[in-house]
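Structure first, then comments.
Of the protein chains in this complex, one is absent; all others appear in place.
Moving on to chain A:
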Amino acid sequence: DRQTLVAVLQFLRRSNLRESEEILRREARLLGDDLGGNVATVATSSPGVAAVAAVPPGKGEARGDCGVGPSSGREPRGVGSPVSSPSSKITHSGDVIGGAVAVEDQPDVSAVLSAYNQQGDPTLYEEYYSGLKHFIECSLDCHRAELSQLFYPLFVHMYLELVYNQHESEAKSFFERFHGDQECYYQDDLRVLSSLTKKEHMKGNETMLDFRTSKFVLRISRDSYQLLKRHLQEKQNNQIWNIVQEHLYIDIFDGMPRSKQQIDAMVGSLAGEAKREANKAKVFFGLLKEPEFDVPLDDEDEEGENEEGKPKKKKPKKDNVGSKSKKQDPNAPPQNRIPLPELKDSDKLDKVMNMKEAARRVRLGPECLPSICFYTFLNAYQGLTAVDITDDSSMIVGGFADSTVRVWSVTPKKLRSVKTAADLSLIDKESDDVLERIMDEKTASELKILYGHSGPVYGTSFSPDRNYLLSCSEDGTVRLWSLQTFTCLVGYKGHNYPVWDTQFSPYGYYFVSGGHDRVARLWATDHYQPLRIFAGHLADVTCTRFHPNSNYIATGSADRTIRLWDVLNGNCVRIFTGHKGPIHSLAFSPNGRFLATGATDGRVLLWDIGHGLMVGELKGHTDTIYALRFSRDGEILASGSMDNTVRLWDAVKAFEDLETDDFTTATGHINLPENSQDLLLGTYMTKSTPVVHLHFTRRNLLLAAGAYSSQ
């Protein structure tokens, strides 16, 4: 505040407003020229200064218009927004260079003033940028890779600054000259940028506005940072330094500068990398304990021991469905951390079935690969947009671009709806097979079509108890369908824009949805409004998944980051950067410790949730990966992609031997081994069917689904 007061005093003095200056000085009780310290963080006080700067009655001639006006036209800013200096500009007429306005004998204040003079001289932007470029290219090799990270954010911010201040021709020539220098993985962004040439274009583009107001995070070692700072501060024009301070957040670490390879693995997102504190929160990635209950030892028909009709001794066997140890896993959340629905009798029966199937499960490994059964949707005419399969693999649902949702039965048992109320009253409720009797035989069919949405259906999800189906669509709603009556029960309205993905919680009752409005929402089936809103992404949320313990939600976004959110309080606990394209698939490992993600860049990245680090990179696919799934015990990771292949990767090997010593976790550096080829267990090609969904049955048979496309 003091700095700004001093700055205003200087301004008044320069404008020859001696009286005002005296009054202000008296009021502020400043004696003499007190120039004080360094470049101030001017951010918070700028609205105040804007008001004060409007006070000196327009000394029109020399100072042009005190153009404080533009601040009002901007997007409404939250109170805590750290970036506000662009909002108050004192436009100087003529071509006065901002930094060089520096009254020679008062360099510090000029720095403050120049912060308000953001636009500087548009024609000199190119010079600033090429000056920096020259400096970085001449620096030492070890520092060059790190400092090169500056190019892209600086380029974009300077370009946006020029566009915002309506210097169209300068912006265009700036773009022409420097866009070729940027890294190849930013090309998509640059293409979007090239179409933004006027200020009006920016208004509708929320992603670009978010980019301007959020800080791009860079991780630079202390040595490189010192080098940069020294260079920028010794030059008289502090324009670049101002931009760096305003728009970039430099996360300094002590240690060796990173190599280009290490940097390339982690960068790529729209907001730079993740700050180290962002990934420091404790995450309970363990699984919840399964409840114990008595499992009757029932007749094993196949065993055929008692075929003679000998009375079998049915001893109820106490079976520990859950973990054997009585101790609480320190990494697992407490049972009642979030309220979960209690187990109904039908759920218990389901669990028994699950256990029995698990006993017959095939153990997979590099020597024992799963068989793959592919369900091809014919005659979909490129309209298949979402697929899901129930956990017991009995039903498959397809969401289509014609807004229908179609459910098929995959087993010989057909789909039936319940009888009407009158018929229901006639049946004997005490009979053993009442669950069969409530079903109406007349409505049995293999396919049920559900109508209701008014736009393409982009996401579908079965509930774990197979009673409900969710579907989300471009019309902005998420619909809950009953699978017993095959009618729509509820339409959840909240996103007013296309909803790209939805998923039920592994325990039912909760579900998550993510859409074009850049947020993910947590709902419960019995609340018509969301319970939690997860806001923070810079671009659309394209993929949402629950953690197996239902306490965390992972969201992948078009801003090329993955965020992990805590259901309890809505906080973002992890940010994972590294993908170079929008993320389209996420998969948690069954033990809850790891996350696999796939994006349009064709790479699968593996993340350790506990430490918040990237632990693996699987290269091989050549097109967007739309499906990722771990096998039931986590030994194999299957990935399906638009390049018409399914690939199997060795998950056990990928996650073993993790070097997570203190240095790594402190600095977040990783040294990824180039072992994609070793981990690849098999590539299976379809003729021309992109793979949209993967599912491991309870016995570890891999099911895949896709729509046949004839081109």
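In this text, a residue touches a chain if its C-beta (ideal position, glycine included) is under 8 Å from a C-beta of that chain, and two chains touch if they have at least 3 such contacts; residues count from 1.
Just so we're on the same page, contacts and distances are computed from a predicted model.
Only one chain is not pictured, and the protein name UniProt records for it, out of "Aldehyde dehydrogenase family 16 member A1", "TAF9 factor", "AP-4 complex subunit epsilon" or "Origin recognition complex subunit 1", is "TAF9 factor". Across A:G491, A:P590 or A:G682, the single residue that touches the chain missing here is A:G491.
Touching the chain that is not shown, out of A:M256, A:A535 or A:M685: A:A535 (per the contact rule at the top). Contact with the chain that does not appear here is found for just one residue of A:K419, A:K448, A:R632 or A:R647, A:K419. If you put the hidden chain back, the residue from A:V244, A:I263, A:V405 or A:V567 that touches it is A:V567.
Where chain A meets the missing chain, the touching residues are 75-78, 81, 188, 191, 194-195, 200, 203-206, 209-210, 213-214, 338-342, 381-382, 417-425, 452, 467, 480, 482, 485, 487-491, 496-497, 509, 516-519, 524-528, 530-536, 538, 567-571, 711.
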